[in-house]
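Following this message is one structure expressed as structure tokens.
== chain A ==
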Amino acid sequence: MDKMKFENHYMKQFDEELEEIRTRLMEMGGKVEQQLQNAVRAVIEADSQLAEDVIKEEQLVDNMEVDIDEACILIIARRQPAASDLRLVMMVTKAVNDLERIGDEAKKIANHAVILASEDGTSKGYTEVRHLGQSVVTMLGNALDAFARFDVDAAMRTIEEDNQIDLDYKTALRELVTYMMEDPRSIGRVLNVLWVVRSLERIGDHAKNLCEQIVFVVKGKDIRHQ
Partner candidate 1 sequence: MSKPLDNLGKIRKSLNRRNRSEQLFRWYGRIAIMIGLAAVLVLFTDIVSKGNGAFRITYLQLEVNYDQELIGVDNLADPRQLAQGDWQVILKQALRNQFPDVSGRGDKRRLNALVSNGAGFDLKDRLVANPLLLGETETVWVLADDDIDTYYKSWLDGEPYAARLTDKQVEWITQLHDQGKIRLQFNSNLFTRGDSREPEQAGIRGAVMGSLLTLILTLILSFPIGVAAAIYLEEFAPKNGWTDFIEVNINNLAAVPSIIFGLLGLAIFINFFHVPRSVPIVGGLVLTLMTLPTIIITSRAAIKSVPPSIREAALGMGASKYQMVLHHVLPLALPGMLTGAIIGMAQALGESAPLLMIGMVAFIVDIPGGFSDPATVLPVQIFLWADSPERAFIEKTSAAIMVLLSFLIVMNTTAVWLRKRLERRW
Partner candidate 2 sequence: MNEANLATPAAAANAEKVEAKIEVKLDAKQNLEVADDQVTVGQCFTDAPKMTMRNVNVFYDDKQAIHNVSIDIAQNEVIAMIGPSGCGKSTFLRSLNRMNDTVESCRVEGEICMDGEDLYAPKLDVVELRARVGMVFQKPNPFPKSIYDNVAYGPKIHGLADTRVDLDEIVENSLRRASLWDEVKERLHQSGTGLSGGQQQRLCIARAIAVSPEVILMDEPCSALDPIATAKIEELIEELSENFTIAIVTHSMQQAARVSHRTAYFHLGRLIEVNPTEQVFTMPEHELTEAYITGRFG
């Protein structure tokens, strides 16, 4: 039962529709992953142009969310999916929500990147951003991979990664607070970095949600809030 197939329906059209929402979700995931990478890079490399691009393309992600949601509603209305099909469609509607939030967070990071790039100052905290950013990007990538293969084990491992990210986040917070205490003039700048770190942590949570959805699709068990 761990192998998920969304084909062999008596109605061929249904196969295609399910396949389509899956590929579109993957596309959206890829887009969001790229947004996140670019946003983190824009912060670290103080690349305001790249940050502007991220902010602009956020609209694209929003559109994708709306499109996929519509497709899911159509499937529910037309096919009345049951069992694994139903779980998949429900998962996709929730997953696009998480991805869209990730996109929002990436946009927020890009906003902070623009601010950070516009003013000179210390690059204190960037190590933390780089470190956390890398972890989060990896986690999101793992989550999307797990989704592509409906791999429960990978999803469970990815969920574990979130604990590490939370720890890293707390460490980073302490570091940043220390910076602010050491040098009150950098408070404004470090606060921006702090927002970035906070967004990264939130993205980690969303990636975790994604993985929980994968477990729900495959196993039919809701492991949220456990």
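General observations
Just so we're on the same page, a residue touches a chain if its C-beta (ideal position, glycine included) is under 8 Å from a C-beta of that chain, and two chains touch if they have at least 3 such contacts; residues count from 1.
For anyone wondering why these and not others, all candidates are chains of the complex that A comes from, given by their letters.
All values reported here derive from a predicted model rather than from experimental measurement.
Candidates 1 or 2 all come from the same complex, and the one touching chain A there is 2. Chain A contributes residues 1, 7-11, 14, 80-87, 220-221 to its touches with candidate 2 in the complex.
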